[in-house]
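Other chains dropped; remaining ones untouched in position.
Each chain gets a letter, A and B, in the order it is written, and its residues are counted from 1.
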Amino acid sequence: MSGKPLKSIVESLLFVYDQPLSLDRLALILEEFERSDLRAALDELMEEYAGAERGIVLSYVGGGYQLRSRPEHADYIRRLTKAKGVKFSQSALETLSIVAYRQPITRAEVEYLRGVDSGGVMKSLLEKKLLRILGKKDVPGKPLIYGTSREFLELFGLKDLNALPTLKEIQELVPPDPFADQPALPLGSVEG
Amino acid sequence: MSLDTMQSNLFSEALEQSYRVQIEEFEGPLDLLLHLIKKNEVDIYNIPIAAITRQYLEYMELMKELNLDIAGEFLVMAATLLQIKSRMLLPATQEEDGEAEVEDPRAELVRRLLEYQRYRDASQLLSARNLLGRDVFARTFDSPELAEMEPQEEPADVELFELIEAFQRVLARVSVDTFHDVVADGISIADRIGEVLSVLHAEKTVCFDALFTTGMTRDLLVVTFLSILELAKLKLIRVVQVESLGSIWLTLSADQQENRPEQEGVEPQENQNSLETAEDAVVG
């Protein structure tokens, strides 16, 4: 009975772990199993994964076992990175939020609020069409003023700028002191 | 270990109950009432309101003795129960035509309890599923094969809430009075400018008065007015009056309408045109 479930357990462990797992480590974790059974399970898995039609291979690297993708498929895997959504950087998100909530706004004002140069971020947000130039401010130097775009609304699924939640609405989610003005208990008339 | 035992260790309501001490935290008054109904083994469609009310109040008394905070919702429910109880004590009025049947005073409460129970049951079904990160695990890391590859940029998934959080971070760092301070009904000048702009983008031309609807607070009126001034100062909108003492109209400035990405050398066209535009809009 030990065979099948153990093999399955080992496969799970190899799957979720991001480092090669040594036999020693496995034996430590799966202390209720015999080391020889463990070795047998690994050998069996090794053989199974060696089947040519699998997209995953089990390799023995750096003293441990690790599941890896089939090297022949590297070209396809590379394509995944193209489609992989890159997370917004903190600075991009901050800049975007400042413009969203304080538009129309100049670059100098954004930089004042962020305390750092924001030219690069703003340029890249313009290129992504999340920001747009609204015009020029009528002050000396005629700086450009920025606002958010239609694409911005689409990205966040907003109908229009009115649908942008205000900070107050978020802050209101957590009341400062829910028990502040608690009335007295109406316990006088209890008897049934 | 079977899946079932494992989950009951983490979540099962039944298991928790066996460890329940006399005074127990309830999610709210509805949760407490359901508990009392279950404990007394009474029919939810026919709640013995006097007894349940008494137990409910006893529970609150206990909480008070233990110096526990009693959330306002518990008090509201206590009042509701007492009210239902007193209405139940009134003799059922004999209707003139026997037609206008009085609804059971408990009906509304029962409806809420049933509805609440439904979602509570559903939440238990949900938590009995194989939860990611509890019962099943996916790979949460980039495989070395993928990590070695240079990612190609593309706009990502981002939630509205993240945007707000980012802005809160900014605010936390900057002293508050660097912002426009006038705020009415949670609307700052900047917010209001955004609103006015989006109305103008949709309508092209808007009557000045239309932005000041009745029922607005005085503060909101001020904020709206300041917003319009600000927009005019920024030359984002034009303010035109078709005839003296006539309505004032607001339109987006010319380059706003064309929506050009770059504004180099574009001079806003002046007056005559805009007057006509406004007049057209009035007629149309």
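Simple rule for what comes next: a residue touches a chain if its C-beta (ideal position, glycine included) is under 8 Å from a C-beta of that chain, and two chains touch if they have at least 3 such contacts.
Keep in mind that this is a model prediction, so the values were computed, not measured.
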| item | value |
| --- | --- |
| Chain-type multiplicity across the complete file | A x2, B x1 |
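Keep this in mind: only the chains that are shown with their structure count from here on.
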| item | value |
| --- | --- |
| Between chain B and chain A, distance of the C-alpha-averaged centres to the nearest whole Å | 25 |
| Partner chain A, residues of chain B touching it in the complex | 50-51, 53-54, 57-58, 60-61, 64, 69-72, 75, 78-79, 82, 85, 137-139, 141, 143-146, 149-164, 166-171, 173-174, 178-179, 186-187, 190-191, 193-195, 197-198, 202, 231, 233-236, 253, 255-256, 259, 261-263 |
| Touching residues on chain A, where the partner in the complex is chain B | 12, 15-16, 18, 68-69, 74, 77-78, 80-88, 90, 93-94, 96-98, 100-105, 112-115, 126, 128, 130, 132-138, 144-145, 147, 155-158, 160-162, 164-170, 178-179, 182-183, 185-187, 189-192 |
